[in-house]
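Note that one protein chain is taken out, while the other chains of the complex remain in position.
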Amino acid sequence: MTQTSEFAVELRDVVKTFKTPEGTLLNAVDHVNMQIKHGEFFSMLGSSGCGKTTSLRMMAGFEWPTEGDVYIEGNAQGHTPPFQRPVNTVFQSYALFQHMTIYQNIAFGLEMERAPADEVKTRVGRLLDMVQLNGMERRYPKQLSGGQQQRVALARALVKMPNVLLLDEPLGALDLKLRKEMQLELKAIQQKVGITFVYVTHDQEEALTMSDRIAVMSKGKVMQVGIPVEIYERPQSRFVADFIGESNFFEGIVQSVEQDRATVLVPSLKAEVTGLNTGQVGVGQKAIISIRPEKIRISEQPALKTNFFNGTVKTTTYIGSDTHVYVDMGGGVTLKVWEQNKISSLDPRAYYVQGQKVCLNLFPENTLILAES
Amino acid sequence: MNPHRRHPFIRVATILVYFFLYAPILVLVLYSFNASRTNILFAGFIPSFGALQMGGSTVVQSPCGPFHWFCELSRNREVGLAARNTLTIAFISTFISTIIGTMAALAIQRYNFRLKSFSQLSLYVPIVIPEIVMGIGILTLFSQLFGILNGAFGLEGDSRLSLGLGTVIVSHIAFSVPFVTLVVQARLQGFDKSFEEAAMDLGANELITFWRVTFPMILPGVLSGALLAFTLSLDDFVITFFTTGPGATTLPIYVYGLLRRIITPQVNALSTVWIAIVLTVVFLLQRLQSREAK
Partner (left out) sequence: MLKRLRENKSFQGTLLVSPTLLWMIALLFIPLILTTIISFGTRNADGGVIYGFSFHNYVRLFGFSTDCPGGQASCFDPLYANILGRSLSLAFWTTVIVIALAYPLAYFIARAHPKRRNTFLMLVLVPLWTNFVIRVYAWMMLLREQGVINGIIGWVAARFGVQFEPLQMLYTPGAVLVGMVYEFLPFMILPIFTSLEKIDVPLYEAAADLGANPFRTFLRVTLPLSMPGVVAGTILVFIPVMGTFIVSDLLGGKQVILVGNLIQNQFLSARDPTFGSAASLILMIMTLIVTYFYTRKFGFGEEIIAV
C-alpha cells in the first residue's frame, strides 16, 4: 500500500441530492467535508436519514455526488465505478452470494483481479484463519449462523487488501451479546491489518467503543468530528450532547466571562449557573448549558458554595448499577441525575425517595456552556 | 387452535371438486383402451394379441393387444407432424420470449426510463383482452402485410409469404412475453440490489456481475417464466388457430379438426400419451425441486 496522500478518504464539499417520492428534492448529504486518515477507524454516527450511509455509498462508488467529489488516496473519484476503486464494502445485509460456497464468495474478489489460483488459495486460507471459519469453505451462506455470515462478509472484503474498508452497519443484524464480541474482534482485526476502516452506525456505544474518531451527522450535515472522549465530554452543540448519551439543558443569557468560565443567567431556575465556556460565548449572548446526569452531585446539604440548587425528588428508578433520580426544581424544570449505587443495601432509605428534599451541585468544570445553534 | 383444522364442509367440497377435475380425465384415459371402434360405449379392453380381428365395430384381437389405439396413433403421420410442429413452436417461442421477457423485467424493475410505465401497461394488455381479439388482429396484420409485400416484390408461388410456422412462433412470443416478464419481475422484487453492488465492489464489471451474480440468482424465476411460456405455447389454441397455415398444424388444431368430424379412440390414445408426458415432466420437476430444496 503506497501512501500518496495525507488522507485515505476525503469528501470535499459533497452534496448528494435525491428526488423524494413526492417529487421534491432532498439533500441527503449537504456540503459535507470529511478527512479520514490512513489506518484510522473512523465512524459515521447518526440516526437513519442523516446521510451517513449515502456518504459511505459515495465512497464505494454506488452513488455519485451531485456536487463536490470524493477523494481516495488523493485521487478525485468522479464517476469511477465501484469495481475500479481501491475500496471494499461490508454490507449491512452481508450480500453474500447465495449460490456460491463460502470459499467461492471469499475468492470472488481475487478472481476478478485474475490472481493466480495458488495465490487465491493461500490468501483465502489466511482470511478464513483470521475470521476463524476454517472448515466452512464448502458450505453455503444459508448454512451459516448470522455471526458466521458476518465474518464471511468481512473476509470477502478484506481479502482484496483494499486501501479502505467500508462497513455499513455490519453488526446491525446480530444480537446484543454477539455484537459486543464482534465489536472487539473487528477492532482487533483492524489493528492487525492496519487498513483504514470507515464504519457507519447508529449505535453510539458501538461508535464510542471502536472508533479512533467519530463524525456525528444529522440531516445531511456533519455536526462534529472528534475522538470519542471529545465527542462525549466536549460536545460542541446541543444536538451532539443530546444525541450522544444524555444531558440536562438550560437556556440563558451570558452574564460574565472569566478566562475559560462563563456565568449564565437561567430564567427557568431564576438563578445564575457557572460553567466551562466551551462554546466561546460572549457576554449578552444566548447560551445553552449542558450537564450530564452522572456528573451532577446529589446531596442533602450543599457541597459547593455556589452553583448548587435545591429541589424535591419526583421519582426514582433503580436500574442496578445506578439509580436514576428525577428532581423537580420548581418552575416546571426537572433534572435527571444518575447516582451510582456504590453501597449494597436492601434498605430503601439507602436510596433517594420520592418527596425528599435534595441539593444538586453543578460543578463548573462539569458544566458546559454551549453557543446556541 | 390448530391452523390445519378444517370444517367438514370444506373437506367434502374439496373431495367433490377434485372428483370433478379428475373424473373426465380418467374416463378419457379409460376409453383409450376401448375395444369399440365407434367409441360410444366402453366395450371392454381388447383381450388378446395377434393379427387384427374385428367383430362388428369391436376390435377382438390386435397386434398390440389393449394398446391397439396407441399403435394406430403411432402410425398416424399427421399426428407425428403436428407433434413436431407443436414442439418446434413451443421451443423457439419459449427461448425467445424468455430472453426478451427477462430483459424487459430487468429494465422495468431496475431502471427509470421514459417508456417505463407504458411498457408495464402494454404487458398487462394481452392478459386483459380476450385471446381471440389478439388472434384476429394478428391475422389481419399478417394478411395485409403479406399482401403488400407479395405485391411489392412480385412474389409468386412457393416464394409467396404466407401464414405458417413462422407466423405462429412470432405470435406465440407475443402472448408469452408478458407472462415471462411478470414472473421474472416478481422474482426481482425480492432481489436485494446489494448483491450486485457487492459484486461490483469486489471488482466485477457490469457484465461479469450479471453473469456471475444476477443471472444465477434470478435463474429460478427465469426458469419458471420459461416453463410458463412453454406450457402456454403447448396449450394454445386460439392464437394458433388464426395464425397457422398449411403444413403448420399443431396438435390442438389437429385434434379440434378431428373432433368436428369423428370421434375415435385414437384421440383418447393421444390424450393419454399427452397426459402421461405431462405427469412425467411434473414428477421429474418435483423431484428436482425437492432435491434443490435440500
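In this document, chain identifiers A and B correspond to the written order of the chains, with residue numbering beginning at 1 in each.
As a working rule, contacts are C-beta pairs under 8 Å (C-beta built on N, C-alpha and C of every residue); 3 or more make two chains touch, one makes a residue touch a chain.
None of these values were measured; they are calculated from a predicted model.
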item	value
Residue in contact with the excluded chain [from B:28, B:52 or B:208]	B:28
Identified contact with the non-displayed chain, of B:71, B:87, B:174 or B:208	B:174
Residue among B:17, B:219 or B:284 touching the omitted chain	B:17
On chain B, residues whose C-beta touches the chain left out of the figure	1, 3-7, 9-11, 13-14, 17-18, 20-25, 27-28, 31, 39-42, 100-101, 103-104, 106-108, 110-116, 118-119, 122-123, 125-134, 136-141, 144, 170-171, 173-174, 177-179, 181-183, 186, 206, 228, 231, 234-235, 237-238, 241-242, 251-252, 255-256, 259-260, 263, 267-268, 270-271, 274-275, 278-279, 282, 286
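Criterion: only the chains that are shown with their structure count from here on.
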item	value
Distance from chain B to chain A - Cα centre to Cα centre, in angstrom	58
Contact footprint of chain A on chain B as seen in their complex	192, 194-195, 197-206, 208, 212-213, 216-217
Residues of chain A touching chain B in the complex	60-62, 81-83, 87-89, 91-93, 95-99, 108-109, 112-113, 156-157, 160
